[in-house]
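Report on one structure; see the data block that follows.
One protein chain is absent from this view; the other protein chains keep their places.
By written order: A and B. Residues from 1 in each chain.
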Amino acid sequence: MSDFSRRTFVKSLGAAAMLPAAIAAPALTVAASAGAATATAAPDTPFYLFFNAEEVAFMEAACERLIPADENGPGALQAWVPNYFDKQLGGGWGAGERLYRSGPWQEGTPTQGYQLPFTPAELFRTAIRAINAEFSAQDKAFNALDADAQDAYLKTLQAGGKDLGGVPAGVFFELLLKMTVEGYFADPVYGGNKDMLAWRMIGFPGAYANYYEAIDAHGVAFVREPMSLAEDGHGHMHPANIPASL
Amino acid sequence: MTQVMKAADVVIIGVGMVGSIIAKELAAAGYKVVGLERGEPRFTVPDFQGPGVHDELRFDVRKALMQDNTREAVTFRNQVAQTALPIRRWESFLPGTGLGGSQVHWNGQTYRFQAQDFAMASHVRERYGKDFLDPDLRVQDWGVIYADLEPHYDRFEYLLGTGGKAGNLKGKIQPGGDPFESPRSREYPTRPMKEHYSGAMFRKAANSLGYHPFPQPSSNLSEPYTNPEGLKLNTCVFCGFCERFACEHYAKAVPQTFILPVLMKNPNFELRTGAQVQRINLDSSKTKATGVTYIDAAGREFEQPAALVITCSFALNNVRMLLLSGVGKPYDPASGTGVVGRNYAYQTMSTVASFFDKDVIVNPFMASGASGTLINDFAGENFDHSKLGFIGGSFIGAVNTNGRPINYHPVPPGTQAWGKGWKKAVADHYNHTVMFSIHGSSMAQKQNYLDLDPTYKDAWGQPLLRMTFDFPKNDLAMAEYVTGKGVEIGKAMGAKQVVGTPRKGPYTITQYQTTHNTGGTVMGDDPSTSVVNRYLQVWDVPNVFVVGASNFPQNATWNPTDTIGALTYWAIDALKNKYLKNPGRLVSA
Partner (left out) sequence: MNARNVCRLSLLVALGATAASAMAAAPIVGDAKNGAVLAAACQACHGAQGEGTFAAGFPRLAGQTAVYLEKQLNDYAADTRSNAVMAPLAKALSPKQRADLAAHFAGLSPPSTAAGSSAGAGVLARGRLLAHEGDEAKQLQACGNCHGPEGRGEAFAAPYLAGQSATYLAAAIKEWKSGARKNDGGQLMAAVANRLDDADIAAVAAYFESVGPLP
């Protein structure tokens, strides 16, 4: 992250030098302060591209209830699961990649699977808007509830039967939970599973995998630093803002 | 404006496993062969290389190697009375696309069917009497017998370099192998895979119960191998990224490793990728094909004339191609007449999970696609069904294929779906659980079939295939029975909790089960119940051959690939030695 920021800064400086001083000065100032702020350490919070502030507030709170931090391992927030959602929903997947989208639309049997016209991005936007509206009508916010109250609300979504602006609550909850697990366990290159924390919790060694010698060591723990798709020869992780693409 | 291409001797629809083997043989015999593949050209280098190929999200969860269902989906319903709706995302089964086809993402599990499977209807009638079967079932003989196919199984396994231990060599039972298998003419070309810990535990428990465990036959290579085409395959490293992934090591037998490098060098063969075949063209008599029409990746339409058309795509797409082309009479479940789309079958998949304490370290991520240990004691006709009320069976095996954590994090029943309880259960059980696959047969049934959807279209404006399917009662009873046997093995392993999950109806497309879709262009001796004759030649249009799992009259216990390979060489034999010497009907109707 720091290398990237420094390069951005240098590039801005070069461009600024070619502009009239009056115009260049503010740009230079912005670039310099941004560079100075991030050159020393990787950010400890995600930068959201897709979600707006209200959506972030709901998603961060909800994900953390689905996988809370505790003595067994990291929670969804610590693992940057909301960042995974942000990059997925803002990319091809959110736009309906690998989703057959022709009508006519009709409700099917449960065995026929998803039959709504919403793309994943539309589905989340629509459902969260409805949820946030429901809370603000009572002068409340989901993220301001205590954990038990948040859990109780999520259970009402899970139970289904509620309409979230056209999105059945059960459908929304199912995708929310499915993608939370994805973001928790996916390679960090996709923006969640920060520092491979979820892999460390269960002992999954990651993307680099060759167990020819180890496979016959029956019953023996295999303890190794996990390895990500995103790491380079120095073990640095590349910036994680990569949408999944097929 | 359709561009008419220079006529070929043979046009192949779909350059996957079947297409590339047939193309290689016919091109080598001097015929001009055009291979039409709808997907991308792709090779081990650079397309399958690490680390990118070990991406669970992209390949396993998002299914990057699969047929693009935004352009070509399948519609589905359980019953004729329902409206079929599009499978908007693949889950239950995963047809591949691209050069090498679905085999690129297979697991390498390479079983022969048993002699009884090919004469299923006669066998059941003789053993259990003519009234034993549920009258809704449509169990049939194949029109070939095991002895016809044995040399072709052998040839296919030696092409792939399949590893295993023979259990029956020319009628003599061999220690360490599967004693129930039908006779092999020789040993496997390579040795069995190393055994995973879960397999070793299973072996011990199965032995203690008097069963006959054996190493899973694998076409991920257990040792370096040079096949009869002169191509070298490497040893599998148990990376745990096999099914749904391509192999970076040239260690999985796929067309890219066992045949394409030879085929691509033959000037008699031309590969055209991005070629979406729209239909097989027929002359006015409707009994002769003149070639095919396809649309390329840029949207341009071409006609490829050919003397012989061979449909070699995924089973479901073979069926659809005939339906779109008016080749063969479509099946009508109401009247029971017609044949194309008839006898669609699947595989009946159940599981047993054995949960251990933390002192049993399983390492599920160390895995090949086919390094399990299993028993055939409850497979096929290897046990007496007379008092059981069903036919068919399952193998039971500790077939640990991966520990990729998005999709593999077993938890005991009753665990919360989320929250602290879920997380603790995942952390407690990830490395301490052994899963069995209960992999079962699927009988064809009158109500289960494939036809064209009246409403939904593909990206080219053609009707999607419509699947009408639910599990026959016979198969659910079988799953219940054999899963119970699996639970007993789990208990004998000493697990603290053993959970059997027999397959239940209704069939759902929302959950992965298997990509062993079979039937729809079945083979046989009777044109009123089969689409192709015993040589896989279409009864109604003799210059069209169809090869694939769509030829299976019903599905047997095991994974279909080895039998598809045997049928491929069987058809090649008929083509080279009979049909091409004297084109015409090989069997009189």
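Heads up, the rule we're going with is that contacts are C-beta pairs under 8 Å (C-beta built on N, C-alpha and C of every residue); 3 or more make two chains touch, one makes a residue touch a chain.
Here the structure is a predicted model, which is why all the values come from computation and not from measurement.
When the missing chain is restored to the complex, the residue among A:Glu122, A:Asp151, A:Glu174 or A:Asp216 that touches it is A:Asp216. Check B:Leu169, B:Ala200, B:Ala459 or B:Val499 against the missing chain and you find that the one touching it is B:Ala200. Against the chain not displayed here, chain A makes contact via residues 208, 210-214, 216-225, 227, 231-235.
Mapped onto chain B, the interface with the missing chain covers residues 43-46, 49-51, 197, 200-201, 204, 223-224, 231-232, 234-237, 248-250, 257, 261, 359-361, 494.
We take it that only the chains that are shown with their structure count from here on.
Separation between the centroids of chain A and chain B, computed from CA atoms only, is 36 Å.
Here chain B touches chain A in the complex through residues 50-52, 54-58, 61-64, 68-70, 73, 76-78, 82-83, 85-91, 194-197, 200, 235-241, 360-361, 363, 365-367, 371, 403-406, 409, 417-420, 422-424, 426-427, 430-431, 455-457, 506-510, going by the rule given at the top. On chain A, the positions that touch chain B within their shared complex are 65-68, 70, 72-73, 93, 96-102, 104, 106, 108-115, 151, 154, 158, 177, 180-182, 185-187, 189-190, 198-199, 201-205, 207-212, 214-216, 218-222, 227, 229, 244-246.
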